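Missing here: one protein chain of the complex. Every other protein chain is in place.
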Amino acid sequence: MAASKITSRSTIISLLIGAVFVVLLGARINSLENYTFARVVQDFLNALTLGSLYALIALGYTMVYGIIRLINFAHGEIFMLGSYFAFYAMTLTPLPWAISLLVTIILGGTVLLVLRSLFNLEEPKRTFALSLIIFGGTFFLLTFRKLGWVEGLTLSMLATGVAGVLLEAIAYKPLRGAPRESMLITAIAASFFLQNFGQLVFGARVRGFNAQTILNKPLNFHIGPETVYFTGILVVVPLITALLLWVLNLFVSRTRLGKAMRATAQDAEVAQMMGVNVNQVIALTFFIGSILAAAAGVMYAIRFGQIHPLMGLMPGIKAFTAAVIGGIGSLPGAVLGGLLLGFIEIYVVSLFPTLSAYKDVFAFVLLILILLFRPSGLVGEDLTEKV
Amino acid sequence: MPLLELRNIYKAFGGLQAISNVSLTVNEGEIVSVIGPNGAGKSTLFNLITGVYKPDRGDIIFQGERINGLTPDQVTKKGIARTFQNLRLFTHLSVLDNILIPQHHRLKSSWLAAVLRTPRYVREEEEMKKIALEKLSFFGPRLMSFRLHQPVYVLSYANRRRTEMARAMATGAKLLLLDEPSAGMNPKETKEITQIIRRFRDEGGYTIVLVEHKMNLVGEISDRVVVLDYGVKIAEGDYKDVVNDPQVIEAYLGRREE
Partner (left out) sequence: MRDYLLTLLSVGLAALALYFLTVSEGTSGLLSALTLIFIWGIAAISLNLINGQLGILSLGHHGFMLIGGYVTALLMLPARERRPFRTRLLSDWARNHLDLDKWLRGLGLDALANSIDAKFIIALFIAGLAAALLGIIVGAPSLRLKGDYLAIVTFGFGEIIRLLPNAPEVAAFTNGPLGIKGIPGNAGNIWWTFLALLLVLWFFSRLKFSSYGRAFEGIREDEIAAEAMGVNLAYHKILAFTISAFFAGVSGGLYASYLQSVDTQTFNFFVTFFLLVAISLGGLGSITGALLGTAIVVLVRVYGGFLEQPNPAWVGYLSGAVLMLAAFAFSAYIRKARRLRPVIEPKHFIFGAVGAVLLVITIAFFKQPWMQQTVQFFGMRKMLLAVILILIMIYRREGVMGRAEFSWKLIIGPREDIPTDEQRKQDAWLSNPDLNPGLKEDGDDDASA
């Protein structure tokens, strides 16, 4: 009872602080002369897009932390991998059939193996059907024509999901039960490895990500005398995010595996005793987290038009901040935190242009403040250790 | 003046009233046992006295001074030391280091003096070693030769318990709070520890409060027994009187259905 009292009190305090901010923001908007309605709309669209992307990445952090209490430092690099996979899928296709066959065998085989172990598809009939779909689909996609963004996104999500599972299997799985600090160090090492691996394999230079689609076609419109710079991606990102969230929510709340996941997040040991295959659930968590990160990576690349091996760093940190703001371990919290952070970033830069040099500093300051004064986040549960 | 006095202590965790209206006096040179069924609030009581938790209401007075609200290290400096129910030794450090650390708070030299090894620091260090050996000698010579330099994790369970008691004494405390000092010991060792606890008082001049489940140990050494049940003190007094108290029997065994 006392605990809930305290929570409600701090909620009120948070709300009060929020209200003060809103008032200050309003005053600032009033005092800015050239802040027209068009800019309000523009900023809102930008913030919604950025916030959605942060939310997608933050979900990966929050799910992994919820299940194995690991701050997956390498999640930003998974995001980077996602955008590169899509880049190659969209620029190198159509492949000569021999290479396509080779890639199909490796990629399809890997995907098949991972999917089979993730979703209990041991039955021969199902396996056969699945392999037919995967091998046939991959080969078909890669061989005949240049891929569009939808196919690129889908392929990249699958491949990145598998990469996430492999990362877990290679680097984190042997450390099950190790001190959390050791796991964090491993995650940092994995992050460094992937960054440099990216620089080695993909090249260190910045590459243009020119998805020649309607997504990047300017669809500017006017509000009064002002122009709102509008492209399809500004709508597509929130829509795809909403779609993925809906599917994720269905999965977690309705399916058996989703329930197993929630049980593992509550108490892995007990879940194991109740017959949940914890290893499978953890791998699945990495799979889903990486899929979402890949989606974010591809859309981030389309939105900002360029990719490079270190691109995962700052979005990764900001998404982690978002996850912490929302209360790490909480799925709605991550989405909320991501959106909040997106709005804060866009509006601070827009309203206080002189502060834009401190954009990245703010993310860290916010992270430190939240961890120090409200480590359970805005909606999260209390994580303090027992004596 | 009593050494330790608890006045109407209350403590709740969320909706659970762990301790309610407990008062207790401990006089100098006494051995007081706190008993009670599991979850009665015995360990919580220790945590309240040592400053791990703060009481919601009530006062804790040690040597005429209010000590509630102090942090655990401040309480220890005042002269109350404890052992833990499930050993909390510095596992990777040697036995000697384990018994030197509790004396650290009495060190007067600054860290710079310690690095420079000023004469005063060297003298203090010698003094600390002497006290450490003196406390270990309560348990005979078994911990004093080569085991002194072995890490704690190679010791037997009984030896770890002994090390922990020596560690609590080394803080320079007057009052020792022993949380199940005989847990995990065989009957022979329990018998020995009973004698040693008595020697703590007779030779070391310590006042002792202990939480214990082994009733023969409690009966043998306690001057006074306090019984807790659901955070309430239900009986206090001589061992024989307390164990025959119908309320106590009910707490342990339940009410007999008529």
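Residue numbering begins at 1 within each chain, and the chains themselves are lettered A and B in the order written.
What we mean here is this: a residue touches a chain if its C-beta (ideal position, glycine included) is under 8 Å from a C-beta of that chain, and two chains touch if they have at least 3 such contacts.
If you're wondering where the values come from, they're calculated on a predicted model, not measured in any experiment.
Residue B:93 is the one among B:61, B:93 or B:215 that touches the chain missing from this view.
Here one chain is not drawn; of A:132, A:189 or A:219, the residue touching it is A:189. If you put the missing chain back, the residues of subunit A touching it would be 69-71, 102, 105-106, 109-110, 113-114, 117, 166, 169, 171, 174-175, 178, 180-186, 188-190, 192-193, 195-197, 199-200, 204, 317, 320, 357-358, 360-361, 364-365, 367-368, 371-372, 375, 385, 387.
Contact between subunit B and the unshown chain involves residues 50, 52, 71-73, 76-77, 81-82, 84, 88-94, 97, 100-107, 109, 111, 114-117, 121, 124-125, 128, 140-142, 145-151, 154-156, 158-159, 167-168, 171, 186, 188-189, 191-192.
Following the convention adopted for this analysis, only the chains that are shown with their structure count from here on.
A straight line joining the Cα centres of subunit A and subunit B is 51 Å long.
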